Each structure stands twice: as structure tokens, then as C-alpha cells.
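One protein chain is absent from this view; the other protein chains keep their places.
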Amino acid sequence: MLKPSLIAGVAALVSLAGAPAIAQEAAAPIAVPEHSVFIFNSLLFLIGGFLVMFMAAGFCMLEAGLVRSKNVAMQCTKNISLFSIAAVGYWVIGYNLMYPLGSWSIGSDETGGYLGAFGVAVLEAVGVSPENADDLSYASTGSDYFFQLMFCAATASIVSGALAERIKLWPFLIFTFILTAIIYPIQASWKWGGGFLDTQFAFQDFAGSTVVHSVGGWAALAGALILGARKGKYGPDGKVTPMPGSNLPLATLGAFILWLGWFGFNGGSQLAMGSIGDVADVSRIFANTNAAAAGGVIAAIVLTQLLYGKVDLTMALNGALAGLVSITAEPLTPGLGMATLIGAIGGVIVVFTVPLLDRLKIDDVVGAIPVHLFAGIWGTLAVLLTNPAATFFGQIASILIVGAFVFVVSAIVWFFLAASIGIRASEEEEMAGLDDGELGLEAYPEFGKGSQFI
Amino acid sequence: MLKPSLIAGVAALVSLAGAPAIAQEAAAPIAVPEHSVFIFNSLLFLIGGFLVMFMAAGFCMLEAGLVRSKNVAMQCTKNISLFSIAAVGYWVIGYNLMYPLGSWSIGSDETGGYLGAFGVAVLEAVGVSPENADDLSYASTGSDYFFQLMFCAATASIVSGALAERIKLWPFLIFTFILTAIIYPIQASWKWGGGFLDTQFAFQDFAGSTVVHSVGGWAALAGALILGARKGKYGPDGKVTPMPGSNLPLATLGAFILWLGWFGFNGGSQLAMGSIGDVADVSRIFANTNAAAAGGVIAAIVLTQLLYGKVDLTMALNGALAGLVSITAEPLTPGLGMATLIGAIGGVIVVFTVPLLDRLKIDDVVGAIPVHLFAGIWGTLAVLLTNPAATFFGQIASILIVGAFVFVVSAIVWFFLAASIGIRASEEEEMAGLDDGELGLEAYPEFGKGSQFI
Partner (left out) sequence: MLKPSLIAGVAALVSLAGAPAIAQEAAAPIAVPEHSVFIFNSLLFLIGGFLVMFMAAGFCMLEAGLVRSKNVAMQCTKNISLFSIAAVGYWVIGYNLMYPLGSWSIGSDETGGYLGAFGVAVLEAVGVSPENADDLSYASTGSDYFFQLMFCAATASIVSGALAERIKLWPFLIFTFILTAIIYPIQASWKWGGGFLDTQFAFQDFAGSTVVHSVGGWAALAGALILGARKGKYGPDGKVTPMPGSNLPLATLGAFILWLGWFGFNGGSQLAMGSIGDVADVSRIFANTNAAAAGGVIAAIVLTQLLYGKVDLTMALNGALAGLVSITAEPLTPGLGMATLIGAIGGVIVVFTVPLLDRLKIDDVVGAIPVHLFAGIWGTLAVLLTNPAATFFGQIASILIVGAFVFVVSAIVWFFLAASIGIRASEEEEMAGLDDGELGLEAYPEFGKGSQFI
């Protein structure tokens, strides 16, 4: 998802040697007019963007279905609020921090940037003319902003699921602002803004197994460790008390919506649709993304059947998501079979690491850390299987650098919040449910247990 | 959303003076072939149209989640039925009444039309050739019809929420037919069909804060006044009895779906995507629409925290919708900051006017009148902040003219229905729930209270 304007900078250097080949290509008949390319690319971002936007609903339904009914309204409140906070955070700081377009605060395009530009995002003027478009060979700035914002918001959505059922609303939203305005954009600039991971490490992460998903996972892990587990989840004798989700069809709907949105997530990350090659690549990405999700589901249902004698629906849902996360770092180069396999391994990872976290007494309510962090790492390494541009060192180093940065900075922020305003709901609120304690309402006032509160 | 074919008529007059400028423009290199423009524009309508169509599901889920469980199946029945009735009403009468294309029954394009053409909508022939296309510079008639129909249906969806839990099914559907076949199209023709509000008042309403949302709100207000409040809602001592929604995650899903659909609603209303300027404008609109919704949510959660000491999820949802309604009259010209602010003020309006309606004993079950009418008026006035083509007089006068027309005609229709077949369910049916009384089934036969009916 490197911006072409940055690639153009690199291409200008390369063309000193490669000029003849490029000249030949320029002599070929141009079958799609230049302005059509701009329109097609912008349209790809708009379609991709609304699909990724809808993932906010997917995360919300998945999490609302996987928490207990006494915390469902809070989970909905957190999800619609974080999505809104992200829109502000990315606008006022995040976008230019992520895409400095050469104006690095620390570093440069040549040496590799470390800290992007500070400034509010500004779109092209109304009815912009071709001469005044920011980048005629790319797409409208508004479509790019819209698309990128949705990735930033998705990162924040990942966190809310892991910390559900015990975190207070406002500290969570303050963290969300810092994550979407600063933490996510800085590390994303290192790769997608043309920063040092891109230039010095040749890091390959097509649509963000690391840049988006593992980042959400690291931030969630830091939060989960500082926040602690839900009361009663882990007994003193090592016993793990299941706290089943209250509405599994809603969680299933969430998984399907995320699956749908992922076509925009991965497909839009091609960043171009205005040529035969680009639209065929977007098509490959759609097909591969679907194959990987399917692989994740099949692995999860087969494995839970073999391990436990029964298929586990929540594992099937998380298997789908893990398959999707796994293919996100490289959805283009694999064939359909390899994509299915990469996704299946993601599904296997989830089935084995969800109980592992419980053994470590790390309480991740919806399985966000296995799905987004562990499968995200796997997906980033899986690039090595099919994309020769990736190096083992570059992938590993980038995983570690991004992980260390996000985990440490997140932990500091969580720690500061915990030490100041506090991040954890009181024990009474947690027992009664955050809906009652923090919102003063119920998600399902007429159903089952909920009715005792009437 | 004025049709270009109507603009062309005006342009023909203007071009007597401005011909040289137009000739110069024609001499510039055309980078996108003419037929591509037609295809891009039609595609914009198809994408925008299916997104707005999905808003029908959003309204349905929002309303089904905000009514009590004993009325949920009825709310679903109303929503899928009204959407179907709208498809017939707009086809047989509405479309040509809204877009007379010069054939006004009363008035003309020059003087400003008042009453459009009568006739059934007819699409272009199968496999139409460029020579036979209705408007080669615009888009296919089928795509335009599809897109405009969805706006008409959205107007009707607004009404169903306000009148929930006590209105009978068939009178509601009869009203829906009149609204979608006659009331909505007539007033929409005044602006978007090139009628007198467009020509004489220079009324600016990009995607319909007034033409769609306030119209739904006025029709709902007239209905709510004639229908009366739910039994027990307002005590003799001025006490307001809360009747909490039965399924808040479903309502949240509805809000997210509406948010998604709004990209089609506002973005499609650019009516063109076949040039750099147009696609960049659609992109601005997507980004601004999202910013306004986010502003609405943030305003609502901050304000309810300050006012009541607790965040209110239903206010957050309605804040998002109010933000979206607020930006709908002018989603193009504001910058991201102004769009966020316009949406935030919409959110503030909702937080203050929902209790106001209760004080007036106007029973609006889901908050449709604050969201669509009050925020719709605000959005129509907010055009003045950024679009110099709007005048204070033109905006105010148009709000009042549309409001008076829709409120009076709707009240007459509601009154006629009430006096003839009756519009209100019996007290027994209301107590038992409309699901039992009118449909003879239950939405959730196995959950909580619902199970008492088994």
C-alpha cells in the first residue's frame, strides 16, 4: 500500500539504468486514457473504503455477540465511539504523520523516514481540475484519505474486543485517540509512507498483517496485561471458567461482515485498478482472500472436531478471521491453493493459541490476540513463501520493530491511564455488568437474565 | 441532485452570453471518452443505489431494536412492506411527477414548475444504442430511476419508526403509498426536478436534508400528533415512562448500516463520476459524510456524559444519524473540520430535542423527528456556512414551503384515514403487542417475556 508518488521517487532513481525499457513501454498504445486511470483508482478506494468501513459494524457485532448480555450495550457504545474518535484522530494528526510525502520530521525519503509530518489532513478543492489534482497518476486525495482512515479505525476496533467486559469507557476512548492519531500512523509511515522499514528493510506487508492487525493485537495485549482478567475468569487452582458469548448468530453475522469487508481491505490495497494488470490483480486478491478465509474455517472445524470431538462455532468464526489476517500481508502472489493453505494455518494457530492465552491467564474476551497478532505474524512470514521481494530478515526485523514500538508505547499509555484516571470498572460494576454500571441501561431488557433488572 | 438534462436547458439560455467560454472548454483535450462518462455515472448510481437500498435494512434493524419485543415483528413487517409499496408508488406515479423533464402539469422550466408530469416510469430499451439513450451526457435512465427510488423509499422508512408500537399496518401502508407516489415526488420536483424552489429561490439541498429527511420528519410529526402517544407513555402528572428498546445491538447494527448507506446517499448525489473533478468531489463527500457522523456521535456521548453523568447508547446512535442528516444538504463544500462540526451540532440537537418532544407529549418511538426533521432543518441552514450559492431567504423559505406542504397534506391524509378505517390499534392489541394482535405471531417466542405467550 505504498503510495505511487513515493514509488515514483524511487523509480526516478532506477530509471537512470532502466530508461530504455520504460521508453519502450511508453511507446506502446495507451488503451485507457490517463484520466480514466485516476477515476478507476479513486473508485477502487471508494468501494474498498466503504467495505472496510462496514467492518466497524462487523467488529461490533462479533464482539457484542461474544460478550455476556450484561456488557453488550457497552460493547456497542465502545465500537461506535471508537470509530468516531478514529475519524478525528486520523484527521487532525494521523494522516500526515502516516503520509508525509517527503516532509519527514525525522528522517527523509532517501535515508528512510522515522517520524512523519504534523498537520491536519486537507483534501483537494471542490471540482478540482486535472492540473490541480494532487497526484494525477494516482487517485483523488479524498478517496485515499477515506480508504486509509478506515484501516486506522479497524486497528482500534481490534483492541476493544480483547479488553471487553471490564474496561471503562472514557480511558478506552482516550487510548483510542492516541492509537489512531499517533501510534498507528507512525508505524504505518515506516512501511506505507515510505519510511525506513520500506527503504532499509524491504519490508513486505501488502495490506497490513503487521501494519494493521498485529498492531491492534500488540495494543490489545499491552492493555490486557495491565488491565488484568475478568473477575472469576481464572480460579486460584488454574481452573478457567468459560464465559460464553450471549448471542452467537450476531457474532456469526459479524464474522461474515468482516469477511465481506476484507475484499475491500485487501483488494483496495492494490491501490490501482486502471489497467489490465491492476484489475486482474485486484481480482486475484479477491479470490485469494476468499480462499484463505475458507481455509481458516475448514482448519478450525476439522481441528476442533479432532481435538474435542465437537465442532466449535466460535473457533470457526475466529478461524475465518485468522485466515483473512494470514493472507493480508500477501494476498496477490499466492495461487488459490497456497492461499487456502496460508489461511488454514491461520485457523490452526487460533485453535491452539486461544487455550494457550488462558493458560497464561491473559484474558482476551473475543480471541483478538490469537486472530490479529499471532495470525498476523504468521501472515507476515508467509509472504516469504510466494513473494521473492521479501527477505526473512526484513520480515522478522519489521515484525519485531513494529511490535516493540507498539507494545511499549501502548503499555506506557495504558499504564499512565491506569495510574491517573483508572482504566478498570469497579468490582460492583463488573458484576452487575458495565451496561448497568456505566451506561445505566440494558441491551436486552426483556430477555432471560436481563429481566431480573427490570 | 438536479438532473443535468435540466441544467442543460438552463445552460442553453446562459450560453447565449457565455458561448465563447464553452467553446474553449470543448477545444480542450477530452481525456475520458464520452461513453465512459455515461458508464461511470451510471455505475455511480448503481453503487449508490444499492447502498441506499440497504438503508431499508438499517432503518428496519434500528426500529426493531428500539421497540419493545412485543412489537418487533410488526416493525419488521412494516419496513419490508413500505419498501415494497414505495417501489410501486414511485413507479406508477412518483418518478415522472418528480422528474417531468419540461412537461410540467402546472408551471414550466422557465417560470419554475409546481406540479410534474403524470405517467408510469419507463426505462430505456434493452441494449440501447448511444443514439437512442435518453441522455448520453448523463446516465442510463434505469440507473437514475433505481437511485431515485431508493431516496423515495428512505423517506417512507423515516415515518415508520416514529409511529411504531400503536399504528395499524394497513392504514400505514396506504399512507406510505400516498407519500411515495405523490407527496414526496411533488415537493422533490420543486428542487431536484428543476421546479420553482430551484429556479426562483436558488434553494440548495445537495442530497436532501430537507427534500428527504425533513419530509419524512414532517409526515411523521403529523402522524404522531393525530395518532397520539402510546398508552402509559405520558402520565397525568407529566411523568414520562421510559419504554426501553428490546435489542440494542440490533439497533446499533441498524445505525451502522445507515452510516454505510449514507455514502451512497450523499456520494451518489454528485450525479457524476466521469471526470477528475467529479470523482474527487465524490471522494470529498465520502470523507465529509463520515466526519459528520463521527462528530454527531462524539457530541452525543460527551453531552450525555456531562448532562446525565452516563453515556447513552441510543443517543450515540441517534447522534450518528443526526450528524449524517446534518451534512446531507451540503456534503461537498465543507472541509473535514467544518463537516465534523456540522455533524456535532446535529448530535447536540438530538440530545436536547428528544426530551423536548416528551415534554410536548409527542411520542416519537425512535427519535425520528429530532434526527430527521430538526437536524434536517439545521443541515439545510448549515449550507449557508460554506456554499455561497445559498441565500438565507432561499433556504428558510424552502424549509417552510416544503414543511407546510408536507405537514398539511400528510395531516389531511392521516386525518382522513383516522376518520375512515382508523389508524390506531385497539387498546387490547397495544397492550398485548401488535405482533400478537395484528400478526398473530411473536418475534422472539422463546426469549424472556415473550415466552409467556407460548
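Quick notes on this one:
Each chain carries a letter (A and B) given by its place in the written order, and its residues are counted from 1.
The rule we apply is simple: a contact is a pair of C-beta atoms (placed from the backbone, for glycine too) under 8 Å apart; a residue touches a chain by one contact, two chains touch by 3 or more.
Everything numeric here is computed off the predicted structure, so don't read it as measured data.
Residue A:Ala294 is the one among A:Val215, A:Ala229, A:Ala294 or A:Val383 that touches the chain missing from this view. When the missing chain is restored to the complex, the residue among A:Leu101, A:Leu225 or A:Leu248 that touches it is A:Leu248. Per the touch definition above, the residue from B:Pro130, B:Gly235, B:Gly309 or B:Pro388 contacting the chain not shown is B:Pro130. Even with one chain removed from view, subunit A keeps its contact list with that chain: residues 31-33, 36, 40, 43, 47, 51, 68-69, 244-249, 252-253, 255-257, 259-260, 263-264, 267, 273-287, 290-291, 293-295, 297-298, 301, 305, 308, 310-314, 316-317, 320, 332-333, 335-337, 340, 444, 447-450. Subunit B meets the missing chain through residues 33-36, 38-39, 42-43, 45-47, 49-50, 53-54, 56-57, 60-61, 64-65, 72-73, 75-77, 79-81, 83-88, 91, 120-124, 126-130, 133, 136, 139-143, 145-146, 149, 169-170, 247, 250, 253, 438-448, 450-451.
The rule is short, and it goes like this: only the chains that are shown with their structure count from here on.
We define each chain's centre as the mean of its Cα atoms; on that basis subunit A and subunit B are separated by 33 Å.
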